[in-house]
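One protein chain omitted, others in place.
By written order: A and B. Residues from 1 in each chain.
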Amino acid sequence: MSVRVYIPRDSGALSMGAEAVAGAVAAEARRRRADVAIVRNGSRGLYWLEPMVEVATESGRVAYGPVTSDDVGSLFEAGFLAGGKHRLALGATDEIPYLKRQERLTFGRVGIVDPLSLDDYLEHGGYRALERALELSGAQVVEELSASGLRGRGGAGFPAGIKWKTTLQTEAKRKYIVCNADEGDSGTFADRMIMEGDPFVLLEGMTIAGIAVGATQGYIYLRSEYPHALRTLNAAIAAAAARGYLGENVRECGKPFRIEVRVGAGAYICGEETAMLESLEGRRGMVRYKPPVPAVEGLFGAPTVVNNVITLASVPVIIEKGGNFYKDFGMGRSRGTSPFQLAGNLKHPGLVEKAFGVTLSELVYEYGGGTASGRPLRAVQVGGPLGSYFPASMLEVAMDYEAVAAQGGILGHGGIVVFDDTVDLARMARYAMEFCALESCGKCTPCRIGSTRGMELIDHIIGNRDRAANAALLRDLCDTMTNASLCALGGLTPLPVMSALKHFPQDFGLPGERA
Amino acid sequence: MDIHHLARMANQISEFFATGMEREAAVTSTANHLRNFWEPRMRREIIEYAKNDGAELGEVARAAVLTLE
Partner (left out) sequence: MQSIDDQDLGTPAAKSEQLVTLEIDGREVTVAAGTSIMRAAALADVQIPRLCATEALAPFGSCRLCIVQIEGRNGFPASCTTPVDAGLKVRTRGERLEGLRRNVMELYMSDHPLDPFQCKAGGKCELHQMAAAVGLEQMRYPAGHNHLDLPVDDSNPYFAFDPTRCILCSRCVRACDEVQGTFALTIDGRGFSSLMSPGQHQHYADSECVSCGACVQACPTDALMEKSLLERGMAERAVITTCGYCGVGCSFKAELRGDRIVRMVPNRNGLPNHGHSCVKGRFAWGYATHPDRALKPMIRKRISDPWTEVSWPEAIDYAASEFKRVQKQHGRGAVGGITSSRCTNEEAYLVQKLVRAAFGNNNVDTCARVCHSPTGYGLKTAFGTPAGTQDFDSVNASDVLVVIGANPTEGHPVFASIMKRRIREGARLMVIDPRAIELIRMPHVEADYHLQLQPGTNVAVLNALAHVAVTEGLANERFVGERCEPAEYAAWKKFIVEQRNSPEAVERMTGVPAEKIRGAARLYARGPNSAIYYGLGVTEHSQGSTAVLAMANLAMVTGNLGRPGVGVNPLRGQNNVQGANDVGSFPHELTGYRHISDPKLRAEFEAAWGAKLDPEPGLRIPNMFDAALDGSFRGLYVEGEDVAQSDPNTHHVTAALSAMEIVVVQDIFLNETAKYAHVFLPGSSFLEKDGTFTNAERRISRVRKVMEPLAGYEDWQVTCLLSNALGYPMEYSHPSEIMDEIARLTPTFSGVSYEKLDRLGSVQWPCNAEAPEGTTVMHVGQFVRGKGRMLVTEYIPTDERTSARYPLILTTGRILTQYNVGTQTRRTRNVLWHLEDRLEIHPHDAEQRGIREGGWVELTSRAGATTLRAQLTDRVPAGVVYTTFHHPESGANVVTTENSDWATNCPEYKVTAVQVMPTRRIPERPTAEQIIRAAEQQIGK
C-alpha cells in the first residue's frame, strides 16, 4: 500500500515553495521506487512552518516543516515515510501545541482532507448537516442557527439567524444566497484557507441556507486576487453538481440550488455587502443605502442572504451538531469560535480558531510567539485596515465583539496585525486615510473628500504646520466621518486614526492626552 | 380628374367591403363611403365614367357608383 504524503496546495504554502517540494517528493519517490501517494491538502494554518509536509503513518499523521525541495533527499534518507527522525520533524501533527490548543469547528477539515475530493469530504462527515437540514423545515433550520448564536464573521457581527429568518419570511418569486468572499482586509486569510482547503463545507453551508430560506441560486463573490480559490471552488462545484449535491433537485429533495462563482475586479468596497450586490448586478460597486436591507431587497431586488465565507462555512457544524453545541463555545453575546488570523511582525503567524473570549495577549504571545524581529511589541491592529491600534498595554482585552468595542475597537474579520517598536503610528494613521481615499466608492462626501483631507491634515501635523489646530480639525473630521458616512468604510476609517492619536500622540508630535 | 386614379380608388374601397360582407351590403357600403368622403365633382366624374365605359371599375365598385345618381 502506498504511503500518503500531504503537501499543501494552499496559496500560502505555494508561495513558500510547496509546488517545488511536491515535485521533488514525487521525483525522489520515483527514483527510490517508493510507493508514495501525494495528497495536495489545504494548509493547517501554521504558516511559519509552510511548506509543512505530513506523512500518514500507522500512528497517525506526522509533520515536517518548513520543508524546501533541498530537504527532500534527506527526508527520504531519514525515513520520513515511516515518521523517521529529521531536524524538520514536528512530531504528530495533532500534538503540535499551536494546533492542539485550538478549537477547530469550522476549520475542522482544513489541512486534513483533499479539498478536491468529495469522497474525502464525505468520509470526514461532510454533507451530514445537509442531510439533516433536508429533514427539517426551513423554519427549524433557521431556529437551529439562531440558537447557535452565530454572528456574521465578515466584520459586522450581525446575527445570522435574524438575516435568514427575514429572508425566509419575505415572500418573493426568487431569492438568493450570496457569499461574500471578497476578503480584502490586510492580514486576513481565513476565507481563502476555507475555499482552498475545504471548499465543500462552504458549498454545504450555502446549500443549507438556500434550501432553508427558499433561495435557488447562490453566488460566491470572490476577490480577483484568489486564483487558486477560484479553481478549487469551481472544481468543487462541478463535483458537487455531478453527485446531486447541487443542481435542479438537490439530493432528490425536490428543490433546486445552484452556485456560481463571480470574480470581483479589485475594489475593496465590493466587500461591503450592498456594493457587492451592485457589482454582482453588473454595475459599478457603489454602496446602497439601507433600509431596505438585502435580506428583504437584495440582489436584483430579491430577498438575499449575504453572509461571509466563515459564517456560511460554520453552518454545517451547527446544523450537524446542533445550535446548542456551538453555543457552548464563546462568551457573552459572542458565541462559538472565530478564526483569528495572526499576521505582521510575529514569530508564528497563522490561523488560530478559538472560542470567543481568548485574550489578544494570548493570541499574540502564546500563539504568535511575540515579534519576529525580537524587538518590543508596540501596537496591534485588530480587525483589518479599519480596525483600531491597541498599544502593548491593552492586550488583555478579550476577543469578543462587545469587549473589543468597549475598548474602542472592532473585531472585524478577525485579522490581527502586530507591529514592533519601529512603527510610526502617525504614518499608519495617514495610511488609513489614504486607503480610504483610494478605496472609497465615492458616493458619500465624508468618505470621498474627508479621507483626502484627513491625509493632508496628518501631513501637516507630521510636518508641524499649525499642528494643534490641524489636530483639532482632524478629530472633528473623524467625528464627521464616523457619524455622517453612508457605510462602514467612511465610518470606521477614523478608528485607526483616532486610536493612533489617542495611544501614540507622540508619533504625531503631540503632547499626551490627559487620562 | 384622372379617371384611372378615381377608378382605382373606387375599386380599393369596394374591395375592402366585398371581402367582409354579402355583395348587396358591399355595394351599399361602397356607395355610402363614396357619398360620405368624395367631393361631388369626383362623384360626378366617376358616375359619368361608370355609365359610359366603366371598364376599369370592378363589379361591386361599378354597381355602387351607379347607385349614387
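Just so we're on the same page, contacts are C-beta pairs under 8 Å (C-beta built on N, C-alpha and C of every residue); 3 or more make two chains touch, one makes a residue touch a chain.
Not measured: the values here are computed from a predicted model.
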Touching the hidden chain in the complete assembly: which of A:R4, A:H86 or A:R284 does that? A:R284
Quick one: which of A:D182, A:E320, A:E439 or A:D507 touches the chain that's been left out? A:E439
Full-complex contact with the absent chain, from A:I208, A:L477 or A:V497: A:L477
For chain B, which residues touch the unseen chain? 1-2, 5, 8-9, 12-13, 15-16, 19-21, 33, 35-42
Which parts of chain A face the unshown chain closely enough to count as touching? 267, 269, 284, 286, 289, 291, 436-446, 448-453, 456-457, 460, 465-466, 469-470, 473, 476-477, 479-480, 483-486
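The working rule: only the chains that are shown with their structure count from here on.
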Mean-CA-position distance for chain B and chain A (Å): 87
